[in-house]
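A single protein chain has been omitted; all remaining protein chains appear in their positions.
Labels run A and B following the written order; every chain starts at residue 1.
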Amino acid sequence: MSTERHYEREFVRTFFTSPTAVKGEEDSAKMIRSAAGLRGMQAPDVWVPDNEDATAPNMRDEGARNIVEVVAEHGADFPGEIHPRVVWHRDSPTTRYRGFQHMLAIADPEGGAVEHIDGFVIPEVGDIDDWKKADEFITIVENEHGLEEGSLSMSVIVESGEAELAMGDLREEMGRPSNNLERLFLLVDGEVDYTKDMRAMTPTGELPPWPELRHNTSRGASAAGLIAVDGPYDDIRDVEGYHERMVDNRAKGMLGIWSLTPRQVVEANTSPLPPESGRWLLELGDEEIDLTEEDGRQVYEGDAVGLEETDDGYVLRVGSDEQQLDEGGLREELLDMAAYVPSMDDIVNSMEEFEAAKEAGRGAISMTRATTVVVDGVEVEISQDRMWDEATYQAAQTPIALFQDVYEHRPDQHEELEEMYGADVVERAMSVGN
Amino acid sequence: MSTERHYEREFVRTFFTSPTAVKGEEDSAKMIRSAAGLRGMQAPDVWVPDNEDATAPNMRDEGARNIVEVVAEHGADFPGEIHPRVVWHRDSPTTRYRGFQHMLAIADPEGGAVEHIDGFVIPEVGDIDDWKKADEFITIVENEHGLEEGSLSMSVIVESGEAELAMGDLREEMGRPSNNLERLFLLVDGEVDYTKDMRAMTPTGELPPWPELRHNTSRGASAAGLIAVDGPYDDIRDVEGYHERMVDNRAKGMLGIWSLTPRQVVEANTSPLPPESGRWLLELGDEEIDLTEEDGRQVYEGDAVGLEETDDGYVLRVGSDEQQLDEGGLREELLDMAAYVPSMDDIVNSMEEFEAAKEAGRGAISMTRATTVVVDGVEVEISQDRMWDEATYQAAQTPIALFQDVYEHRPDQHEELEEMYGADVVERAMSVGN
Partner (left out) sequence: MSTERHYEREFVRTFFTSPTAVKGEEDSAKMIRSAAGLRGMQAPDVWVPDNEDATAPNMRDEGARNIVEVVAEHGADFPGEIHPRVVWHRDSPTTRYRGFQHMLAIADPEGGAVEHIDGFVIPEVGDIDDWKKADEFITIVENEHGLEEGSLSMSVIVESGEAELAMGDLREEMGRPSNNLERLFLLVDGEVDYTKDMRAMTPTGELPPWPELRHNTSRGASAAGLIAVDGPYDDIRDVEGYHERMVDNRAKGMLGIWSLTPRQVVEANTSPLPPESGRWLLELGDEEIDLTEEDGRQVYEGDAVGLEETDDGYVLRVGSDEQQLDEGGLREELLDMAAYVPSMDDIVNSMEEFEAAKEAGRGAISMTRATTVVVDGVEVEISQDRMWDEATYQAAQTPIALFQDVYEHRPDQHEELEEMYGADVVERAMSVGN
């Protein structure tokens, strides 16, 4: 990436917002202090003391004071980065000026908070010129308070059509001499306000899925060397839905997500990490069905697939579709349906194997994975071959690179990670790919 | 929105094209007169006397004369806006010049039509410089005929890759001093010609769904303060398909659609309005199944879901997937599956409740909706909680804002709207959110 990054983390799994002031003085201090005390998997990669939506409009000055107080006291011990969100709106100079004042107050060295603050989050940005206004205010904040220019990062919430379009111009605009947009860090989708700005509606009031917005955010981050983060998942009890959203996001290159509760933080911190153990599954159309391991064999237990041995071969049924097959044909069909989800250990093994082959002068090797699938009591041996070359190797590296980034920057999660994977796997995962 | 809009309507539900000249003089006059006579739900928000595709190529001069005659006579009484479509093509200066001549003719004050004409529709536009050529011709038309510069709006049909890309530049280009692109009004997708221009094919010859084009049109409209409209739905007998398309469009922020027949106009005029009565449904994967109200309980009548009470709890079956659950678990599963489609009355109620809370100094309140769901005779009480804050409130406002825009600009639909919702709901809907 040619753009020089001004931030340490290469990956951000979790973007956790907490109110800075709600009802009364005591209450507010309690909520923001409780966020500051999170550790381990419950602590986010990026903590956002939120002085915008999560804080009552008439209490935002108090919110800014609470940020200073709590971050000054607890910031040094907080394991993630700290990026307060201030108010901003592309259509309101009043709001923008208040956001500027809050940033000035929060970053005042007298308060003792700024040394623990990594940057600011600017919501409701508009087109690229609006992003530049926020960047300029941060430059002035840095200058007024004797901080190095560009030392505070800037993250934005993309919640308008014009901000979505602006992400296509970042790479070009970030190089210009009269801005400090190299301070950009996270591009965060904000689907509630985006839905409003796009005037979109669904019958039940649920948010539309916005696949194109998420693609464009991920692409914008990739092109400009930034990090893409998906917006909040409102239904905080729907853990399965949150997981599905994260799987969908990762297929778009968006590895981080907004978290509204410490429980969501745990889910979002662990979800992008490779699983502890691998598993086989059958892919039937869009559905994926896990197979059950029994004595090293993979048993299918549903009734969507049926298999029967006959005098002259096999009858395989998938849904209501039956076909007569010989042994080779049967194996090919099952091979097509079967897929393997590799564990952390599997990925590390494959990478080590490829690295050894490369060392020995071979640019491509075949990796084999074999098992016995059992359907209706009939056993079928299958064996997957996959050619690994440099490109395969590098694509496989993404989850490992994420793991390494987490391990390096989050010592407070070491214990949990070693418990999850075993110390040996962790050690090997930290040394491949370098 | 910083761009100043030159048009009255904030929402356009229907874009209805009618031929201006087909076979003979008499016939032509009849078709265009019949469109001019539409009223109430049968009358579109935007009527487009079409002097391009719907009119025979060799009869377009006559078509232009018919527009002048019919609009002069009936324009004052027509309840929607009137935007004739002229010929245009990004690759043909001949066609562009003819379009210019037709606009000059139609807008000639001597004909008496122009005072009822709100703007022109330009099809087959190319990149942004091509849009500027059309804009310049309209400026000349205004100047020649003593009209105020910018008083005629310009809508375009997006039916090429370069026009799709141009929508990303509108916000920037509309501010430039040497054009009057602030006259832009509707961005209309034209999927038949777009498919041709993209050289796309489907086995049966049906149009591809083009989700990305529709997203980009909606986003382009949002970023530049314009209105996005989807293209024609060819299979005019397929009412269900037309409805599904509109639901899909609304989730993209595209609230208007092209209508080819007065029957489609009725469908498209009513579809984006909130329903008269709310209803519960179960969401099973991508499928939505309406529940049937019986004595205030919501009864499921299909066989995709099964429920049985056992000695130690419940067995819930969804498809072929069974799970053993206790009462709490059962309630949670059903809550996840159940969804409520609010009526106009429901939305107005929620907005009023939130407005009262805001008045009382509360920024967020919880809204509860409870019911009894019955599956296989087993009754389960469920209760949905949803947190409403300013953002929720504003997103919920879109259908109400649309309703208010309709009610304000379409007095000819008042009677039908009051019949549909009741005068009380209409009155309350007109006063929330202001």
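Methods note: contacts are C-beta pairs under 8 Å (C-beta built on N, C-alpha and C of every residue); 3 or more make two chains touch, one makes a residue touch a chain.
Note that the structure is a prediction, hence the values are computed from the model and not measured.
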{"item": "Residue among A:His116, A:His145, A:Arg219 or A:Arg317 that touches the chain left out of view", "value": "A:Arg219"}
{"item": "Sole residue of B:Asp108, B:Glu136 or B:Glu162 that reaches the chain not shown, by the stated touch rule", "value": "B:Glu162"}
{"item": "Chain not shown: contacting residue from A:Gly99, A:Gly190 or A:Pro342", "value": "A:Pro342"}
{"item": "On chain B, residues whose C-beta touches the chain left out of the figure", "value": "53, 56-58, 91, 127, 160-162, 164-165, 168, 192-193, 195-206, 208-209, 211-213, 237-238, 240-241, 302-304"}
{"item": "In chain A, positions touching the absent partner", "value": "1-2, 168, 171-172, 211-212, 215-216, 218-223, 247, 250-253, 255, 272, 281, 320, 332, 336, 339-342, 361, 363, 389-392, 394-399, 401"}
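Convention: only the chains that are shown with their structure count from here on.
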{"item": "Between chain A and chain B, centroid-to-centroid distance (C-alpha), Å", "value": "34"}
